[in-house]
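See structure below.
Every protein chain of the complex appears in place save one, which is left out.
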Amino acid sequence: MVVILKNNPDEAQLQSLIHWLETKNIQVTQSLGESNHILGLIGDTSRIDMDLIGALDIVESVRRIQEPYKKANRKFHPDDTVITVKGTTIGNGELALIAGPGAVENDEQMLQIAQAVKAAGATILRGGAFIGRSSPYSFQGLGKEGLDALVKAGIATGMPVISEIMRISQLDYFKDVDIIQVGARNMKNFDLLKELGKSDKPILLKRGLSATYEELLMSAEYVMSQGNTNVILCERGIRTFETYTTNTFDISTIPVLKSLSHLPVVADPCHASGRAALVAPLAAASVAAGADGLMIEVHPDPTHALSDAKQQISPAAFADLAETLKTIRNTVKPQ
Amino acid sequence: MVVILKNNPDEAQLQSLIHWLETKNIQVTQSLGESNHILGLIGDTSRIDMDLIGALDIVESVRRIQEPYKKANRKFHPDDTVITVKGTTIGNGELALIAGPGAVENDEQMLQIAQAVKAAGATILRGGAFIGRSSPYSFQGLGKEGLDALVKAGIATGMPVISEIMRISQLDYFKDVDIIQVGARNMKNFDLLKELGKSDKPILLKRGLSATYEELLMSAEYVMSQGNTNVILCERGIRTFETYTTNTFDISTIPVLKSLSHLPVVADPCHASGRAALVAPLAAASVAAGADGLMIEVHPDPTHALSDAKQQISPAAFADLAETLKTIRNTVKPQ
Amino acid sequence: MVVILKNNPDEAQLQSLIHWLETKNIQVTQSLGESNHILGLIGDTSRIDMDLIGALDIVESVRRIQEPYKKANRKFHPDDTVITVKGTTIGNGELALIAGPGAVENDEQMLQIAQAVKAAGATILRGGAFIGRSSPYSFQGLGKEGLDALVKAGIATGMPVISEIMRISQLDYFKDVDIIQVGARNMKNFDLLKELGKSDKPILLKRGLSATYEELLMSAEYVMSQGNTNVILCERGIRTFETYTTNTFDISTIPVLKSLSHLPVVADPCHASGRAALVAPLAAASVAAGADGLMIEVHPDPTHALSDAKQQISPAAFADLAETLKTIRNTVKPQ
Partner (left out) sequence: MVVILKNNPDEAQLQSLIHWLETKNIQVTQSLGESNHILGLIGDTSRIDMDLIGALDIVESVRRIQEPYKKANRKFHPDDTVITVKGTTIGNGELALIAGPGAVENDEQMLQIAQAVKAAGATILRGGAFIGRSSPYSFQGLGKEGLDALVKAGIATGMPVISEIMRISQLDYFKDVDIIQVGARNMKNFDLLKELGKSDKPILLKRGLSATYEELLMSAEYVMSQGNTNVILCERGIRTFETYTTNTFDISTIPVLKSLSHLPVVADPCHASGRAALVAPLAAASVAAGADGLMIEVHPDPTHALSDAKQQISPAAFADLAETLKTIRNTVKPQ
């Protein structure tokens, strides 16, 4: 941490600040110039509140140098985290293909799609049971019944399953779900993250619409600080001024997070774009940029899907795409 | 709703769409040109899923014309909503001054600030008890104990009190709190909004960091759809590329929401700016733009506050500001 | 400037860097910790290229501490710049009211509006002659003929006039124009800025749609570095995700720029909002936040204006607004 002082700082206040920092085991070095004075803070500053220091009369600004996340930080954990669930691996050079319908509609639909995506190369089955919609008048998902259909289809086809949780009290329903997804809207629902940190299931954490890389990693840190280190990070688009796509897919997230953190990174091109025609090029781009996996919404009859109709692709399109993705993966895979 | 068709739409699919809309009591008119065909949908389209129609092969795009919110819409409720709690009015030309510390620290601090802000002109007392922090290693608030101190200070000074709720299971703790605040991070926590819609307490709903005006009004609609129509909207800054301020305070929100909705609108210049020096000018600007009230963080010793130190002002500064705000209010108040 | 080094930096490279900096008259202090090493650079770092240092193998990142602008910086020029043109003052506690049509249409229209806005309290006359439109098929302004009509109307009503320049080769046409405006699109047209820096006329510089405060001040620095220090800064809205307004009016710009710089700051609520109904509340907010002036588009018949019809107000509305603005100005004016 670096503290930039105002000109001519009050000497008593300066000594008081330095003394206080030293009681926190922070070593302070000073760079005193004509027009600015800089304090360098050395030691574990992750528990020092920047705001407290920034509010002092003698301080002009404070800048963090160390990342505030520890457990998610590649500097302290150089080796990739590899997650294995029911024999399927995420990370370690494998390409995880998470596929399934936006919303679970019924047992038959779920089983039919599960078989289709499995045949096309999917490794993990997805399906929305609790669905957050911006209007209280829209379809909100089948709930527990939807989770049951998803779990049954997963068992029938031998794939682990993933679904999104909305609130802590739903945790009981997820006991047979293999991976729990936290949606973009809940990325900063810290109470929910802490509860999931006590679970033994992998957590797929989606980036919030206006979350920075550091904020996403701090949300992962919330989960990991409670003991659950099996976190998968997911880029799904951010909100910008461009409205042609639902969100702006931030492809840089993939190589950046892979360098800052040891956690696996997957991409969701469907929510990012909101347009079926963009799913294939964005999926291909994600793999080329180093993604460990993809989450893709697949529906046998997208135009009759109950949710997110515009962004789902057919099983045939998914099968074609899976082939392309594997080829690109082999091209860019580090030897 | 307007549906723009692709060139040369398949006639059978077009008739099928028109028929389906008519079963939903939507009347359809056609504008057929050489290079585009437009369908005009007339009737209550708030329950028609735009995505479903947008996903059809023959459709190029769909645009909503009616606002998707009904209960929050001024078109259907032309008169201003006025909220009265313990004799204090929000709306109806009154200027609500909500003041208090970022975080409740203890009984004495809370009472001391309550007396100071009351004397300076505050009408409602605020204090944070459950505090969402981006780091799991930061101070997270006193919790229930903090709420108790806030309630006691409110009773002692005769002011209604407001505090932020984080999760549904905390609702029991809020039984003596007069107004429940939903923070920006929870603006799309629809489960929480629905629960609060069953409460009989006014809800102050803060705009999310990346939420549009329409999304904020849809979140109000979530609360109102369950019966609780006492919702106060609050602008607290949005996330943009500018990083000098914590967020970008969107002053237009105030006149825009006042025209689109009948709900009262207040502003939070502290979180919007993250800088104490900006609180007074932004507060003055808010009143000049027509705000029904302000929420301001006041602390007797801002540099020793336990949270948000950089953006709190002293009781003396608050007293000065309150005078200016009242004068501006009288200048711009509609006769 | 602070340089954060990677762990275990190569000693020879480090000494080479320090030596190079010392040849540039920069003094270097070192803070060496276990997990990070910080170099503090003291002296005039405004001519040190951050990118060059940031690209070195041993460097993790570089942060600037001193502002890169000098002539526009209040730290080095504590007194407000006051601009006087033809007896009209901008700055020094005066409220400059710049008004006139979006586009000059002809001599009669220009004179009629000039008389109307003068009567309503305007102090400077505006009128667009060269108009940048996003479509090549839209009306692009009357050009030189429009400037002539503006100048005549200014002389007839005794007001200085302002109009926007688009390219360097137009400079000759502006010899009778009193203040030259640089639009948002040209804020980073550095060649144009340098030419205007050789002029003796005040320059009104609008913030670009995606320009930070620092970038706006650096553009002012471009003008000032050539000798012309009469620069007026103008907030006119930035581009964000919100599309209800044309742009998001960033009210914080006003107090922030007034604190960082000594230059006068005015606001343009018409382009910021793109909606006539928002002009009055945003203008009032600007004055409450400390603006030195406003630029407002006024047209006797807004719905028949040739450009920007949606955001112009009538002379009567402008007269009412001017009264309100003066009252607010007196309320917030520093004694």
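Letters A, B and C mark the chains in the order given here, with residues in each chain numbered from 1 onward.
Note that a contact is a pair of C-beta atoms (placed from the backbone, for glycine too) under 8 Å apart; a residue touches a chain by one contact, two chains touch by 3 or more.
All values reported here derive from a predicted model rather than from experimental measurement.
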item: Per the touch definition above, residue among A:Leu171, A:Ala285 or A:Ala317 touching the missing chain; value: A:Ala285
item: Absent-chain contact - pick from B:Arg239, B:His271 or B:His299; value: B:Arg239
item: Candidate in contact with the missing chain, chosen from C:Thr29, C:Thr84 or C:Ser225; value: C:Ser225
item: Missing-chain contacts mapped onto subunit B; value: 2, 4, 27, 29-36, 38, 40, 42-43, 61, 63, 65-66, 75, 239-241, 243
item: Residues of subunit C in contact with the chain not shown; value: 46-47, 49, 51-52, 54-57, 68, 132-139, 166-169, 185-186, 188-192, 194, 209-210, 215, 218, 221-222, 225, 239, 276, 302-305, 307-310
item: Residues of subunit A in contact with the chain not shown; value: 210, 212-214, 238, 240-245, 248-252, 254-256, 259, 272-273, 277-278, 281-282, 284-290, 324, 327-328, 331-332
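One rule holds for everything that comes next: only the chains that are shown with their structure count from here on.
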item: Per Cα centroids, the chain farthest from subunit B; value: C
item: Geometric centre distance via CA averages, subunit C-subunit B, whole Å; value: 31
item: Computed distance of Cα centres, subunit B from subunit A, in Å; value: 27
item: Per-residue overlap in subunit C, given as positions that touch at least 2 other chains; value: 240-241, 243
